[in-house]
Every structure is written in structure tokens, then in C-alpha cells.
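With one protein chain held back, the other chains of the complex are shown just where they sit.
So, chain A:
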Amino acid sequence: VGFGLIMCASVKYSSRGPALIPRMKTKHRIYYITLFSVVLLGLIATGMFQFWPHSIESSPEWTLDRRSVHDAPLVKLPVSSPIPERGDLSCRMHTCFDVYRCGYNPKNRIKVYIYPLQRFVDEVGVPISSTGLSREYNDLLSAISDSDFYTDDVTRACLFVPSIDVLNQNSLRIRETAQALAMLPRWDKGMNHLLFNMLPGGPPDYNTALDVPRDRALLAGGGFSTWTYRQGYDVSIPVYSPLSAEVDLPEKQPGPRRYFILSSQTAIHREYRTELERLKEENGEALLLLDKCSNLSQGMASARKRCYKGQVYDYPQILQESSFCVVLRGARLGQATLSDVLQAGCVPVIMADSYILPFSEVLDWKRASVVIPEEKLPEMYTILKSIPHRQVEEMQRQARWFWEAYFRSMKAIGLTTLQIINDRIYPYAARTYEEWNNPPVVKWSSVSNPLFLPLIPPRSPGFTAVVLTYDRVESLFRVITEISKVPSLAKLLVVWNNQNKSPPEESLWPKIAVPLRVVRTKENKLSNRFFPFDEIETEAVLAIDDDIIMLTSDELQFGYEVWREFPDRLVGYPGRLHLWDHEMGKWKYESEWTNEVSMVLTGAAFYHKYFNYLYTYKMPGDIKNWVDAHMNCEDIAMNFLVANITGKAPIKVTPRKKFKCPECTAIDGLSLDQTHMVERSECINKFASVFGTMPLKVVEHRADPVLYKDDFPEKLKSFPNIGSL
């Protein structure tokens, strides 16, 4: 209901709406208020719509839920119930994991089953866990069951997650928990079972992995050392910090902070605290060493306060005031402090020898943290000082991003774990390093060139000239004759875009030394010129209009040579520029004699055949249709596409010459007047809005032959005939 209303409103008001908010007139303001009220009303209405019926409908289910937790079936464990084996250190995916259960799956997605809740008790009725199902484990299971990993069909499952909570070993009775695991109907030596544990081990030695015997089960553990972690089998996960949910710390801009190093942990070993205090003595104010507060008034949550010499600080807020934050090991290697520190965008200085960092299988911690051996604690200050400022800023941003994406909730932790396992089972569909590690702002601003290998393709395959033509046969034949003189031409492809007229008979075409093919198109569309025809067998494509006869053979051959040096760019002849029109507040197209170039016209340009694919199948938004409908700007669209994906400017070759208005071909009949320029400017604005950015890059250079215009005998030059026509 709400949606329809909004749609109507937008249609109704858009036709008369104002252009810019600052220049709003009273009349417009009314429109705006109306519009927003409608939106607001819609929001409220939708909200009501969502919640009312929903809560009514699901009320029986809530009771069902409640019943299932409190009245989950009680299972009594006989004393003699089997205990699983301790867990095999040599387990790997290919030995201890049954991959057949995951099978071939076109979506490359594993299916995860969660066991129904049961309450396990021993023979005398004492539960196996002192806390039962914890809030965190419940959150985790709920998140999995809401994700597309979840299946309730046990026969289709690839991975099984017990509903027995083993997050905190302290609350477990080891033997009984193990017996309970072995009683799970599909346990089968723990094959394909995944356990989540954050606090492993117990006194006095605190093992770095869960002590519960678990056969071959995979362990997502929060404090592995290199000795207990089975690389490629277990998953190292963070220790969740409940403060993540309690405290809302807005992201802070990366940059220098009040303190350089901050230590906020309360249970630091005396030897380390002495070292830290020595560092503080040497470096003074740059360090802040906090400890727990000894004399807090009643009622204040001690977890949220830290003290230094009687001064009280809010935790974790104070973490935002420091560039680096110390995360020292405790009894266990994994520390919840790490999560708090990341949330604050403070760069963690991790001192926990042999610790396997959370999700280290996929996360590049070198970009977000500093790992220092415990032994080197005295050198911490010097080490951190040697890190370049810009890197500290990047690490701060990266730290915060890791928290947001992988640490902030049990859901994030759980789904990341599943994704990592998913990546192992379908490695060819695994998430990339960039997807895992680049924060959104980097993903947005960076480019990953699909033609990234530095290659200069050999000259010999030559290029395929693709001539788009409608019915200017005479001119076309002249172009064909001219191009056929270019030494590296491998094939000529004429794209016959006129459906009403057949191409001339074969005998009438110019006789040339290379194969000449004519393809007839079904529709007179501009985008046909960029279609990846099978007939194009070379990497290099020369797109050329049927009236470009002013390019010499030397110029074309030279253009091809330049393209070989820049196979991932557009290499063309006439250059154009986009400019920001401050008065109008929008982009403007410029074809005058400028000192800069940001586009080359595809009326005569070399480019990689790959871009034909991109243009035809991957052009964002409705640009392709828009170009075909307007019969204009296909070249601008191509320039946008290439610049956007490679991050590189095109290359203009050879001097400017009087082209016979190359841009007019598309709009035959119209002279190069203002309409044309306005239309081209509109294209730029349209495309920039579709791309969501202005990808075009401006450069001030063009490519000429090495000896161009040099005082040197012309006959010794490779490309003497440049700029003559």
C-alpha cells in the first residue's frame, strides 16, 4: 500500500519539482514539504503494516519458540555414553571432511543444518553446562538460520552445527559435553560438524583449543596458537565483545590522536606492566596506561570504566583517543579487547606469541594491525614510531572496517566463518582478497584492471578494422582502399547497418589483400559497431567511420604500434575533453583546440576486443539502450566504460587535423551546431550519473613517433607521413 502511494507522489511532483534546493521558491518548498510528508506517512504506514499483522500472525510462533527453549526435550546422558576422540591434529579438509555431502552446487553455496535444541543432563539430572544456551550462541544460531546457508533438511546439509553451546569452556562439563556431542544423530565421528568456541582451555595451563573431545569436528576457535590450529581446517574467530552491542562508537576520521599508545587491559602480567610503565617513563604523555578502578562508587559498571592515578576514563570511548592500542595476551591468546580496539578505529598492537589472528585465512592483518613478539615489548614505542603516518591512518580505517564487517556481532562472526568454509569447498568461486580486505571506500575508489598483466602484444596478428556503414558506399570504398594500405591490417569487417538496402555485389567491392567480410545487422543501432563479432580474431580492433579518409597509412600503423604499448587503453585520433561548468553546475563537452584530452572519438580508434564484450554485455545501467535510442554518444559511452574499469586515460595519437566533423556522422543532416554540443554534454552528465562518478581522466599529452618533426631525414623515419593530410 505504502509503495503505491509513494510512486504516485513521485510521478505527480517530479514534473514540476525544483532543480536545486538552495534556489527553492516558496511554491517549491510546499511541494517539498508535501513530498516529504507523503514519504514520511508512507514510512509510518509501512511500519505499521509491517509490525501489526506480523506480530499478530506470529504470536503462536513466539510461544512455540518460548516452549522450545524452556521445554526443549531433556536428554539424559548415560555414564557409559561414548566419548569422542580428542580431535586429530592432522585433520584437513581432504581427510576429515566429507565433501560429498556438499556436492556440486550451481550456486556454490554450502548448506548448514542446525540441530534442534535439547537440554542434556547427566544421570542425576545436572545439566552439562552451567549457563545453558547463551545469548551470543543464540544470536549466532539465529543468524545462521536466517542466512541463505541454512537448510532445515538434514539430508541436504553439508555442515552441521550443534545447538550445544560451547562458546565458553569455563561453563562446560567437559566429559558430559563430549558425550552429548557424540549423541547427536548425525555425529558420525564429528564429520562435517562445526563447533564455535571463544574461550578455550582452563586452569592452570589454558589450552589454546577447546578441551572437549570432538573427533573430527571442525573448530571455529577464538584463541588458537600455531600448535593447535589446523591450518585450512579450523577457523580462527574473534572473541566477541558484548560492548559491540552496548556502545555505539561512531567512526572517527583517521588521523593523529591525543595519545600515541594506550593500554586498557586490566589483567596485565606484572612483568609486562613494569615494561609498560618503563615505556611511559621514557615517553611521557604519548602513552596512557589504564587499569581498573579501585574506588568506583556502587552501581557503576566497572567494565565501562578505566582509571589512571585516580582519574576515571570511559571505556571503550577512550580507545578512540589513541593511535595505537595494546592487546596483550592473557591466560588465553584471544582477547575481547581486540574487538573493542578495532571498533574504536585504534590500531591494535598485538602481543600474543604464536596467536593465530582471527580470520587470518582471509584477512590481511598486516594492513590493520601491528604484531610484536611479547619479548619485544620494550621496543614497542620505537617500532610504532617507525611506521609512516599515512600507513597509520590506513590501518585505522582498516581496523574499523574489519570490526564493521567481521567483528561487530555474532552474526558477522558466524557468517564470516561459514563463508570461509564455503570458500574452501568451492575455491574457484572464493571471495577475492580485495573483497575480503578492501573497505567500501577503497572498493569504490580503486580500480582493478581486467587486463592487468603488463604485456606488449606482438605485432604479427595485426588488427581488424571494423567499419560501420549505412549507405555511403562511395565513401566506404574509399575508406576501405585507404585502410588496406596499412601493413598490419589483418582483416576488414564492414558492419552493414542498413536493413532496407543490401550491400553492393561482391564484384563491386575494392580488391584488397586481406580478407573482407560484411556483416548485416538486424537493426540500425549504433551499438552494433561495438559488437564482439566472432569474425574479429585479433585482439586489436580499429573502429572507423565510413568517411574517415584523412588518416594516412603511417598514422594508422603508428596508432596500432601505440596501441600495442597500451593494449588496455583506447588509442584514437581526434581527442575531446569534458569540463566542469561552474555556472551551470554540470559537465560540459568540449571539442575545441584544448591542451587536454580525456576522450578519443571512436570514429577512428584502436582498442582491445575485450571492451567490445564489456560494451555489449556489461555496460552499466541503461546506457546502451539510451545510446541506441538517441543515435549518439556511443563513443563517449565507450570512453566512460574503459576509463572506469582501467582507471586510465585514453591516448591520443598524432597531431590535430581538420577532420570532416567526425562526430557529425551519427547525426547526418544536422550541422555541427549547438544542439549537437548540448546533446553531447547531456550524454556526459547522464553517463556520469549512471556510473555514479566521473571516471574520465584528463591528460595533457599525446603520442607521436619518436622522431616526429625532428630535424632528421624523412626517409629514415619509420612514420614520415604524419599530419600531412
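Going forward, contacts are C-beta pairs under 8 Å (C-beta built on N, C-alpha and C of every residue); 3 or more make two chains touch, one makes a residue touch a chain; residues count from 1.
The criterion applied here is as follows: contacts and distances are computed from a predicted model.
Per UniProt, the protein behind the absent chain is "Exostosin GT47 domain-containing protein"; the candidates were "Exostosin GT47 domain-containing protein", "Centromere protein O", "TATA box-binding protein-associated factor RNA polymerase I subunit B" or "ER membrane protein complex subunit 7 homolog". Of the candidate positions A:206, A:470 or A:531, contact with the hidden chain is made by A:206. From the options A:174, A:247, A:331 or A:550, the residue with contact to the unseen chain in the full assembly is A:331. From the set A:83, A:121, A:249 or A:383, the residue in touch with the chain omitted from the display is A:383, counting the whole complex.
Annotation: of A:94, A:309 or A:582, A:94 touches the absent chain (contact as defined above).
Set against the missing chain, the residues A:255, A:378, A:461 or A:487 yield one that touches it, A:461.
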